[in-house]
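Note that one protein chain is taken out, while the other chains of the complex remain in position.
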Amino acid sequence: MSSSKTKKKQSRKKKSAKKYPLKVEKIGKKFGGLSAVDNVSFSIEKGSITGLIGPNGAGKSTTFDLITGITSSDTGSVKFNGEDITGKRPYQIANIGLVRTFQITRELKEMTVMENVMLAPKNQIGQQLSSVLLSRGRRKIENQEAELLEKAWETLDTFHLDKLANEYAGNLSGGQRKLLEMARVMMMDPSMMLLDEPMAGVNPTLKKQIITLIKKLSKDGYTFLLVEHDMDVVMNHCNPIIVMHNGGVILEGTASEISTNERVIDAYLGGSE
Amino acid sequence: MCVHSIGMIKYYNILRDKVQKDRGTTLVVLGISILLLDLVFQVIIGKTESQIVATYLWDGLVIGLAIGLAGVGLSLTYSILKFANFAHGDMITAGGFSGWVAVFAVMGVGRFDMKNLLLVGAGKPINVTELGISVSTTPVAVLFGLIVAIIGTVLLTLAIDRFVFRPMRHHNDGIALLIARIGVSLALRYGLAFVFKTQNRGLTAASLTASYSVPVGTGSVQIDLGEITLVLVAIALMVGVHVFLQYSTLGKAMRAMADNRDLALITGIPTEKVVRATWIIGGALTGAAGFLITLERGTISFQFGWILLLLIFAAVIIGGIGSVYGAIAGGVVIGFTSTISLIWIPADLANVAVFSVMVLVLLYKPEGLFKGVTTA
Partner (left out) sequence: MKFNREMFLKNDFRIVVSTFVGISFLFIIVAMILGLDFNGTVNTIQRIMFLSAVYAMVVLALNLQWGYAGIFNIGVAGFMLSGVYTMAIITGDPNGLIPGLGLPLPIGIIGGVLMASLLGLLISIPTLKLKADYLAIVTIGFAEIIRYTANALTFKTFSIAGVEMGTGAGRGIHLPMNPIRGLYYTDPSNLGLGKTVFGEYVFGFFEIVQVQSSVVVSWTYAIVLIFVVGLFYLVIYRIGNSPFGRVLKAIREDEVVANALGKNTDIYKMKVFAIGCGLMGLAGILWQGSYGYTNPTTFQPILTFYIFIALIIGGSGSNTGSIMGGVVFASLLFEGPNFVRRVIMHVFKFDKAPNSIIEAVIPISSLDLGPFVAYSLANISSLRVVFLGLVLIYIIQNRPEGLLGDRKELAASIDISRRPVIETKERKDA
């Protein structure tokens, strides 16, 4: 009897992980005496475009840092695709398909846009020192580079960065840098992307195109968690929306639920407690 | 009874947590305890005589305070500039030379060729016993030298800042500044070599310097006035700097800036002034250190400061960047390490021991012993 019950529990859990690739449970971080993030829990549904909003200082970027391992969480756990990734290093998390972009863009300034983009893909044979040095490996590397190059050009096309391919990333405008951030992580074939203010500084036409791209990808099964301040984007395209304030989650719901909720309105209009 | 055991269990748990969290420190504490126990043991069974240990302790203290004094200036500027000043050692040398040029000129006027005096005997070696400079017999001249050393180094510091670093302020890249400092270090050191030549030369009349025998155990420890001077002046300067940083407005502003530059900027602290004040105080301490070290040693050469530089970095890092007491404490640690280690290892490896300690501290406890940037 108990075995069938446990089987049921297990299958529910498995389904849960499939449906909710990212499960964050009670994570938190204190800097000095201040709680930047406190007891935050949520689950992100596969294929969704989930919004993460909140006034400045609510702890959104820190939450991203905690999830992706850039900062270690003091409490709780993070599970991705059923695997416990709490405490894992950032590169490990990126390699299993969970990637993020940065709010303040971190383009590699002295490298060209193309170099930036070709840095990202996983499993590059050419990143093995032994392959680079021995002639046997070189042909394989050159072939793979050609493949990646093609993919890179396509990605740059999508983000309208193709004309800037040989431009140093440091010379790009603010909006172009945001696009580069996205193009880069896209090259990693991630299954879930955490985007930190991806639209800031991007012109409206390009914004629309990116939203279309994100929606298409989400239909294909890619999951997105967006931090955005542009309320149009959030309200019209994100579902659900998680609202954070003072380091904690105050509400998770649809656009209409959020916009009518008193606590949310207070958080944005009122000062911090 | 019950209460006692509960208390003990509690302490045991706290200790166990601490050990697990900071294995590095535990190992170090353990290692040092073993060495100390061995030392005491050796003295007790007579393998090492107590007066040798006492001599090592005194020598270590003198060396340590010298390095510590030299380190205070470095620590202050490091905490504000956020980058290592590789030219610091050569500033120390410059300070030493400027002070001794003054003392030589004043003491030897009329008796020796002034041209030779001004170069501290570079052209033709000067018989220092004849010149007769020593802390015991000519304290005023020595004091004069100290003051000149301080003023000279301050001027040099400001000049270098004006001509080398001011044009580079806009460089965000700390490495560029570091490289510039290396350039300054090379130019300064070999500029001194060009003027003062490269030989090591004597400064004080050792025979005239008072020396005391302090009986310890079966023998005695030799302490001379030069060493005492250094120790006392170092302590006095330390206290002075501490008082300044704690109680004066400028001192508080310096600590604020070292702690959090942006916050300081917002609260209206005149940063340019504070930076200049830091340079000046740092320069003064550096000059004093250069003069006192050469006074105690009785000799000077164009690279003595450079040779000490690594040890000074070690002291500053061990003590914690920005902390005045830390620099001194770190210096004393280095000083003791270099002498007491002689009990276990041969003299030619003393430096290896000291550098190894430095490397280990940098690797495992880079924030130093006195945590926090501004404890003064």
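In this document, chain identifiers A and B correspond to the written order of the chains, with residue numbering beginning at 1 in each.
Note that in this section a contact is a pair of C-beta atoms (placed from the backbone, for glycine too) under 8 Å apart; a residue touches a chain by one contact, two chains touch by 3 or more.
All values derive from a computational prediction rather than experimental measurement.
In the whole complex the chain that is left out makes contact with A, B. The missing chain, though absent from the display, is touched by one residue of A:Ala94, A:Leu172 or A:Ile258; that residue is A:Ala94.
Shown as candidates are A:Gln128, A:Ser173 or A:Thr260; the residue that touches the absent chain is A:Gln128. The chain not shown here touches chain B at positions 83-84, 115-116, 118-119, 122-124, 164, 167-168, 174-176, 178-180, 182-191, 193-195, 197-198, 310, 313-314, 317, 346, 348-349, 351-352, 355-356, 358-359, 362-364, 366. Take chain A: the residues that touch the chain left off the picture are 68, 70, 89-92, 94-95, 99-100, 102, 106, 108-112, 114-115, 118-120, 122, 124-129, 132-133, 138, 141-142, 145-146, 149-150, 152-153, 162, 165-168, 184-185, 188.
Quick note on the criterion: only the chains that are shown with their structure count from here on.
If you average the CA atoms of chain A and of chain B, the two centres end up 50 Å from each other.
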